[in-house]
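Have a look at the structure below, then the notes.
All protein chains but one are shown in place.
In order of appearance the chains are A, B and C, and numbering begins at 1 in each one.
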Amino acid sequence: MTAAEVLPAAAAAGPDTADLRVAVLGVGLMGADHVARLSRRVSGARVTVVSDAATDRADQVAAEVPGCRVVPDPLAAIADPEVDAVVVASPGRFHEEQVLACIERGTPVLCEKPLTMDADSSLAVVRAEDAHTARTGRRLVQVGFMRRFDPEYAALRELVASGGLGEPLLVHCAHRNPAVPAGVTTESVVNDSVVHEVDVARFLLGEEIAAVTVLRPRSTRRAAEGLSDPLVVLLETTGGRLVDVECFVSTGLAYEVRTEVVGEDGSALIGLDAGLVRQQAGPGGAVRGTAVTPGFRERFGRAYDVEVQRWVDAARRGGIDGPGAWDGYAAQAVCAAGVEALRTGRRTEVRMEER
Amino acid sequence: MTAAEVLPAAAAAGPDTADLRVAVLGVGLMGADHVARLSRRVSGARVTVVSDAATDRADQVAAEVPGCRVVPDPLAAIADPEVDAVVVASPGRFHEEQVLACIERGTPVLCEKPLTMDADSSLAVVRAEDAHTARTGRRLVQVGFMRRFDPEYAALRELVASGGLGEPLLVHCAHRNPAVPAGVTTESVVNDSVVHEVDVARFLLGEEIAAVTVLRPRSTRRAAEGLSDPLVVLLETTGGRLVDVECFVSTGLAYEVRTEVVGEDGSALIGLDAGLVRQQAGPGGAVRGTAVTPGFRERFGRAYDVEVQRWVDAARRGGIDGPGAWDGYAAQAVCAAGVEALRTGRRTEVRMEER
Amino acid sequence: MTAAEVLPAAAAAGPDTADLRVAVLGVGLMGADHVARLSRRVSGARVTVVSDAATDRADQVAAEVPGCRVVPDPLAAIADPEVDAVVVASPGRFHEEQVLACIERGTPVLCEKPLTMDADSSLAVVRAEDAHTARTGRRLVQVGFMRRFDPEYAALRELVASGGLGEPLLVHCAHRNPAVPAGVTTESVVNDSVVHEVDVARFLLGEEIAAVTVLRPRSTRRAAEGLSDPLVVLLETTGGRLVDVECFVSTGLAYEVRTEVVGEDGSALIGLDAGLVRQQAGPGGAVRGTAVTPGFRERFGRAYDVEVQRWVDAARRGGIDGPGAWDGYAAQAVCAAGVEALRTGRRTEVRMEER
Partner (left out) sequence: MTAAEVLPAAAAAGPDTADLRVAVLGVGLMGADHVARLSRRVSGARVTVVSDAATDRADQVAAEVPGCRVVPDPLAAIADPEVDAVVVASPGRFHEEQVLACIERGTPVLCEKPLTMDADSSLAVVRAEDAHTARTGRRLVQVGFMRRFDPEYAALRELVASGGLGEPLLVHCAHRNPAVPAGVTTESVVNDSVVHEVDVARFLLGEEIAAVTVLRPRSTRRAAEGLSDPLVVLLETTGGRLVDVECFVSTGLAYEVRTEVVGEDGSALIGLDAGLVRQQAGPGGAVRGTAVTPGFRERFGRAYDVEVQRWVDAARRGGIDGPGAWDGYAAQAVCAAGVEALRTGRRTEVRMEER
């Protein structure tokens, strides 16, 4: 049964307003986040099944989601009749089997990285999906490189792709974590942290990585026993571009993810909590600048989303969650005084009733 | 019938997973935005009814939302059996009647500002809701001052409320629009633009406005005939604090909303597209600083939301919308080379199959 | 005897390489600073005479300057044959007499603000100098509004004067001091602090101030008894432009002097320790930007000045004050390895002798 077949079925059950019914495999930190996201902030989906080897954790997560069941066996969860799509957030060593099972059934799957534990098995997934796509014209597997959806990365990519920086030549990255869990090894830093910069480099530059070098400078005193931290990783692309990555996972400070693309005609930097900072030629000399928010949708669109989500949540509970009628009244009273002040040119006192 | 009664009914129809069924009154720019928001980005709600005097516009909006009907009469829309809650986005002169009708029925309502057209009628709404709340313990009316939900304003409010700036003494505001529609008058600038700063001042300072002065400096050549632009508005609070507002609605440039609170122990500024910039004492002298994103949830939480929303939308259409299996494979191939480079200390070439 | 006559005399004594011989009247904080400046950082001048009612302070200052004498009577100091020019840094109440004495003798004078203690006496100085200028074609009196020489203010003025912001409409100023000496009154804050913004407004806008309003919001707990702090001052110019000034002299924090000019075509802000931040239209929307240093002179010109001043001072004492021959050797050894690394494409060890 393919996704194409599943979805109309779902549609049949509750027309075209039907939500996508999602199974989440693995409900640790990341998976539980996805459950909350799908249940409370995303439109058009609901979590019908969760699955985790730790069944008490699965029970706990399911209990907070109306209409959600626990199906302990992940393959059974994938095959569940109430599942239209799957999020794989289980430990990496289970990804291969679970993703292949999704492909087998034609079920869309969002798989957290890594896709599988090594390149050969990942290639096998690619080939399996290719076969499916050849038959149906549809792709099933999305990998969870979430940075591509970050507004700053998206803007940087758009700038590079539009030619706004000219040919990109260099990328400088910093990836800093305040701390990592016990058990993290230098190899796992490459596999689990640097992998994000690998994807970022491919995403921004649109070409593959040809060679890798890893340098180990003096380590911080905060590094766990045996951990080489920070690392400096050099990625060379097939087009001769160079990407350097500082990966420093025990800074003790904060989470900093900084990327600068240096091109023939300018450079741009994200990750300073200040949007995309671009350096480019200007009429009176080079300028380092950020975009000024062009309109109220860009400035307050997110605020409207939050406002309405919180109002919906509050209304379902039978209340409000924001400024009330009194605030509306007070604003009117002040504006009335303002209009009078405008007319008279004088300081005008506001007349308000007691609350 | 109150909201309390409506919601269990809805629940009965599709248990506790039932969405809040919303009527949107007025589907101009703002209302249509709310329809899209409720339908595509907000969880737990769907738009079942839209209403607009311009019925063709209503038809057009409804056509894009599965399961949405047009009910031309707004009072009938409020009373519709498939409506649990109402968003009022109609022209301001209709707000009073529509909000009172919602209160009458006990239906939760999110009313875009202004609450009503003058202070007396707004007070009447306050009193009507008070009576309802006295009976049911529930509040029904929320007013659409969306800035309170903006992360920067929320952070600024939290900082002020926590005493982090000491007693606030002054607030400086700039409110700049690139342009305003034809027909905007200086009075409407006070009522429709400055009103946001009025609410911001009340929100940040937690007290009422006692007096208003409006100054009219030289106007820009871009100002429409008869429009005094910019204005400088001074608001004095009941506690003797002073708020100055530059309101400049024909800048020709961008949308800038800047607010600085100056307190006894420091100051904080938002609106430079750089988060909350705080000035405070430090061990080696005063520091102007911004928070560094503390963790990956703060940094990429929004990216995950976008990723999953877009994946859900794509999966419902039968595809993906983001990095695919090949990207997962490429990342694995590069990381494998990275681990080898780490072990050998040498530059290592990446081995990848042809695509 | 005029300056024109004095200077050739000086020139006679040591040709056209002769330094300007300066008397500094008043050697409190500001005057002592000027003595140090003229003696150690300014080219072409030396302090030959100091004068102060506190003669021990004058003795102390003079002792540190080779060839400098104390002349207790300021009018005698002005008339001293070894004085070509005068810096007036005495208390304000003495300025009138001292500046008039300089004009009388045709001696150039740099007078710290205020020029005199009230407008009428200042006008008398203007008239006296006008008479001198009418006779000689030369102007004698410069007033110490030093902000005009600050690179940020100069850049802002240039931007406004060039029309880069279009017609200026509003100026927002903040003037914040960490603390003021005991005895400062609200009136003296207007006279001694706000006066800088008065000059800045005139300098930036090129027109006179027509009216003033002073608002007194709630005061900080740090304000001295009887001091109203902060103040908000509104200046209206003859051209209808409006300048608002926050003057807050007990912030407990730092010294902040911020000025924003809002014009018809953009705005520009200085005082965030980040140069001139300009907002203007760009091809892809409005941009908030700063100039990127165009060349090495702009970037390191000041460093060269400091380097050479410190080297001159050290050489006069018989030593050096900066990197030495070893640093030159080390750099050469590393560059040699760098060139080899470039040729071979390999990591190359640096060969250096022991120090």
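In this section, a contact is a pair of C-beta atoms (placed from the backbone, for glycine too) under 8 Å apart; a residue touches a chain by one contact, two chains touch by 3 or more.
Note that the coordinates shown come from a computational prediction; the quantities given were computed from them, not determined experimentally.
Engineer: Could you tell me which of C:Asp52, C:Asp80, C:Asp229 or C:Glu256 touches the chain that is not displayed?
Structural biologist: Spelled out, the listed residue whose C-beta touches the missing chain is C:Glu256.
Engineer: Specify the residue from the set C:Leu140, C:Leu204 or C:Val287 that touches the hidden chain.
Structural biologist: Going through C:Leu140, C:Leu204 or C:Val287 one by one, C:Leu140 is the residue touching the chain not shown.
Engineer: Which of C:Gly44, C:Gly226 or C:Pro283 sits in contact with the chain that's absent?
Structural biologist: C:Gly44
Engineer: Per the definition of touch given earlier, which of A:Gly206, A:Gly239 or A:Gly295 contacts the omitted chain?
Structural biologist: From the options A:Gly206, A:Gly239 or A:Gly295, the contact with the absent chain belongs to A:Gly239.
Engineer: What is the set of chain B residues that contact the non-displayed chain in the whole complex?
Structural biologist: Within chain B, the residues that touch the unshown chain are 279, 282, 284-292, 294.
Engineer: Tell me where the left-out chain touches chain A, residue by residue.
Structural biologist: 166-167, 169-170, 172, 174, 178, 215, 217-222, 230, 232, 234, 236, 239-242, 244, 246, 248, 252-254, 256, 262, 264-266, 272-273, 279-281, 285-286, 288
We take it that only the chains that are shown with their structure count from here on.
Engineer: Quick check: superposing chain A onto chain B on C-alpha atoms, how many degrees is the rotation, to the nearest 5?
Structural biologist: 180
Engineer: Compute per-chain Cα centres, compare each with the mean of all protein Cα atoms, and return the closest chain.
Structural biologist: B
Engineer: By raw count of C-beta pairs in contact, what's the busiest chain pair here?
Structural biologist: A-B
Engineer: Copies chain B, chain C: same or different interface, half of numbers shared as the threshold?
Structural biologist: On the two sides of the chain C and chain B interface, the residue numbers are mostly the same, over half being shared.
Engineer: Would you mind pulling out the distance in Å between where the CA atoms of chain A average out and where those of chain B do?
Structural biologist: Result: the chain centres lie 21 Å from each other.
Engineer: Of all residues in chain B, which are in touch with two or more distinct other chains?
Structural biologist: 178, 234, 253-254, 256, 273 - these are the residues of chain B that touch more than one other chain.
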